[in-house]
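Excluded from the complex is one protein chain; the other protein chains are retained at their positions.
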Amino acid sequence: MATITRARVAEGLVAPWVEWERRCPKGRRLLEAGTYALTEGAIAAGCRVFAGYPITPATDIAEYMSKRLPQVGGYYMQCEDELAGMHACAGASLGGLKAMTATSGPGYTLMHDAYGWALTNEIPLVVVDAMRVGPISGITGAPGQGEFYVARYCTHGGNFETIVLSPSSVQEAFWLTIDAFNLSERFRTPVTILTDQVVSDMWEDLFLPDADEHLDFVVPRKHNLMMPFYPLGGADLDVPPNIIGRGTGVCVSAYTHTEEGYDIEEMEAQWAQTYRLVNKIRHHRDQLSRYETIGLEDADVVAVAYGADARTVKTAVLEARRQGLRAGFVRPITLWPFLDELYERDCHYVVCELNYDGQLVREVMRAAPDRAKVHFMGKSAELHTVAEVVAGLQGVARAGRIPELPYIWTEVR
Amino acid sequence: MATTTAAKTRTEILISGFGGQGVIRMGQILGLCAIKQGHRVTMLKSHGTETRGGYVRAQLVISPEYVDSPVVEHADVFVAFSAPAYKKFYDCCSGRILYDPELVETIRADAPERHVAVPATALAKARFNNVLFANMIMLGALTRLAGLDYEAMKRAMLEVIPRFHEQNLAAMDVGYDLPVPV
Partner (left out) sequence: MNKLAAKYLRPSQIPTKACHGCGIGMIENWILQAIDELGLKQEDVVFGTGIGCVGRQTFATWGGDNFGATHGRALAVATGLKLAQPDKKYLIVVGDGDAAAIGTSHLIHAARRNLGVVVICEDNMGYESTGGQFSPTTPAGYVTNSSPYGMVEPSFDPCDVVKAAGATFVAETTATQWHQTVKIVKRALQNDGFSFVHVRFPCNENFGAYALGTRDTLKNLEWIYEHTQGRKADGGATDFVWETGIKHDASNSRPEFTKLLRDMNARVRAERTAAGAR
């Protein structure tokens, strides 16, 4: 395997929409929910098919889509289950239309079959998982972060990489949805937007750019009209997606395939296919860096969080700095491929997650230098409070450990 | 707006009551009004399951800058529309508490100067023969108490609420004209 180059970590927010915002001076300012922003982001990105099954807290996306898509010549389809929803999205995308589905954990697990099919066949589409607390149905109106690894290993069989992005505000949900569609087109792969109940249900000021014409940073759908349908072994980006219904003779299946798409049971073909699936992402990690950092130059203790939880954690870091602590903050927006380069500092890490399992923290442990100490601060069903995180950061800075706090699972690794 | 929290620029408002009282609507109007005036706004809404008679809560944070934490931990204003909500969220408030005395019959004795009784439900029944207007009466009172732009608030209300504009405006006036201790 080729060596993977690491980008230098910048201070502040690193994401393509920093530039997009500058390019969109005109628009409307609204008070709207995250689900609304995800819907409008998809419409702006050129999404013309939504097929899914309603589930709290993603239902409002389905409802907004049912209203918006017919207005722009698109199609809303309410399917018999999530399997049908994501497969129909894959079908629509194969037919040449950009497609999206949205769900929560219980539906996301049902989509793994379709996810693998779309991933293997390099079919662009976007899946929103608005995470709620579990296991299983849990509490429908409470946030969770239980699908960090599920989103990475979103189908069986191994031999693939995934792109997973997580927004932490309503405005970011809008831009990030456009970004997700762009990446899905460029990498020819499904992209998961791993959001949570707080971001989807929260109302927030939202700037919607005027888009009478298409926004110029939207990657348009192109069609691959000739062989090779699958550039096996290669890592090229921007290969146009295949299309069914234009008489190209393309073959799309669940099997290990040749470059024509024929099923084959030869190891060389298996290696060529899976090198393609992993390398097109591993070799272009520089195109996938989206994150926010504060104070990494001098931090003794760095708080790490993503999604809605990063909101209170960031406030806590700023508060701790105000109190004189050398605290830093890392918010990965790209969750997968994991941005190892964000954790190169030799210091204490306090990883805050909305689960008791400790999922993100395992990756931080793997990425951080050997001498770094990684602390876990897991909470269930509610965002960390600012006070809790400040107490955690102070405890680590002063005594090397997070103090005992009610209903918070702490651990040092 | 009053700012008493650690992060100086934030104003935190917490509104809570039963489902159906228009708690979220009230938050939506407040939030939109602030956005129209150039502020950044977050509003978390949460509810217990309605069939169990749970609470509805809107947590608003208004700031000239981007709001990081959307969680109200030290409300500048707490609007209590039910006794259970008053009890549950009392500790989240370090500022003024507007309560409806018909729904919150007993208040804690430790901080009488922070409490403002707004008889919204009683006035809604008396003036409009309909308790549904209590939230707009409360909104009028809150606008006055917090020193917000009343004309802007009325415009935001008209944008958010699709129907019964005249009665809603009249209800806001009732609340705004109440004598409020400054």
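Going in written order, the chains are labelled A and B, and every chain counts its residues from 1.
Note that contacts are C-beta pairs under 8 Å (C-beta built on N, C-alpha and C of every residue); 3 or more make two chains touch, one makes a residue touch a chain.
Here the structure is a predicted model, which means the values were calculated and not measured.
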Which chains here touch the chain that is missing from view?
A
Of the residues listed, A:Val14, A:Ala44, A:Ala58 or A:Ala99, which one is in contact with the missing chain?
A:Ala99
Which residue among A:Ala15, A:Cys47 or A:Ala90 touches the omitted chain?
A:Ala90
Identified contact with the non-displayed chain, of A:Gly27, A:Gly245 or A:Pro369
A:Gly245
Using the touch definition up top, pick the residue from A:Gly46, A:Gly261, A:Pro332 or A:Gly378 that touches the left-out chain.
A:Gly261
Hey, which chain A residues sit against the chain that's not shown?
49, 51, 70-71, 73-75, 77, 79-81, 83-85, 87-97, 99, 113-114, 116-117, 212, 244-255, 260-263
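Here is the rule we go by: only the chains that are shown with their structure count from here on.
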How many Å are there between the centre of chain A and the centre of chain B, using C-alpha atoms for each centre?
35
For chain A, which residues count as touching chain B in their complex?
29-31, 141, 198, 201-205, 308, 311-312, 314-316, 318-319, 322, 383, 385-387
Chain B - residues contacting chain A, complex
6-7, 27-28, 31-32, 35-36, 39-47, 67-71, 73
